[in-house]
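Here the complex is missing one protein chain, while the rest keep their positions.
So, chain A:
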Amino acid sequence: MKMEDMPLSGPDNTKLEALVHDIYSELVEDACLGLCFEVHRAVKQGYFFLDETDQESMKEFEIVDQPGVDIFGQVYNQWKNKECECPNCKRLIAASRFAPHLEKCLGMGRNSSRIANRRLASNNNMSKSESDQEDNDDLNDNDWSYGAEKKARKRKSDKNQNSPRRSKSIKHKNGELGSSVSSEPYKYNYNTGISYETLGPDEVRSLLTTQCGVISEHTKKMCTRSQRCPQHTDEQRRAVRVFLLGPSAPSLPDADTVVESDSFDIPDGQTLMSRLQWEDSPDISPADSASSKASTNHSDSRRPKKKKRPSLGLNSGGGGSLTGGGGSSSSSSQSNISLSTKKKRPKLSAPSISSIYDDLN
């Protein structure tokens, strides 16, 4: 900067200041002239006075500037304190609440039908789930009303097919609807993630089979995204599993290695044992037959596809077997996890299997 910004001392500067002012005056005159031309043209063309009418109308629509009144002269909250009598229920309702009240009162309108449907659904589920729980004491042990929740979820997904708020409700109930595919009965707080301290070991295991589960440093909560969430690496996931489930925890499911049957390369006492146990399983209740079938498929596909993790072999061997409700809990739990991790693609079967086993255990 060669010159100063402010008009200051020195002959040069005064001259410059004069120059500055001259330029400024020129600009202002230019603006005025422009305005004059504009107005003159408007007058000559006849559109200058268009916004003026007779005096009376002008007075009528003058801008009002009084307090308590808007510029049109209308009182702003005139109807706020008025109450109307509902023709249906004969109550006195405030004017601003009148329309929504009428909607609900008469039972017409989008919202009221949706609410009614939901209430019906939940009522049915309540009555049904109670009867279920009386039959099975075992079911009571685990998380609340697994059966009811399953049915409720199913019902809700049916009922809300056509309602305009469907996407919203799905978003809200992401913990339920979204994971109805992997219907696991754990306390799911979608917004804030899961705190691993509040969960039991079974829940943790079932959680870790479907979710990333990496514990955030800041919030101490487990990541609720999928197994392949980009925020966390597989190493982290493995570390979390080791941390939560012990050193013998099953390692991570890898999407590529859906069926990782390296087990058969590693003969292990436990593998043999668990396989023996598995062979017993077809005798047991039909509820398990589905799971045992799945396990059959699983162990049949022995081809060592991708030997990414040799450690996986142990667990896949364990996974090859499913105990029918009995057997060592550790191996069964491990098998649960590895099975469900293996069966990542046909997602429907695995989580339901693990949850069945959770209930039985």
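The rule is simple: a residue touches a chain if its C-beta (ideal position, glycine included) is under 8 Å from a C-beta of that chain, and two chains touch if they have at least 3 such contacts; residues count from 1.
The definition used in the following text is that contacts and distances are computed from a predicted model.
For the chain of the complex excluded from view, the name given in UniProt is "Transcription and mRNA export factor ENY2" [choices: "Transcription and mRNA export factor ENY2", "glutathione transferase", "Calcium and integrin-binding family member 2" or "Adaptor related protein complex 3 subunit mu 1"].
Think of the hidden chain as still there; on chain A it touches residues 1-7, 15-16, 19-25, 27-37, 39-40, 43, 48-49.
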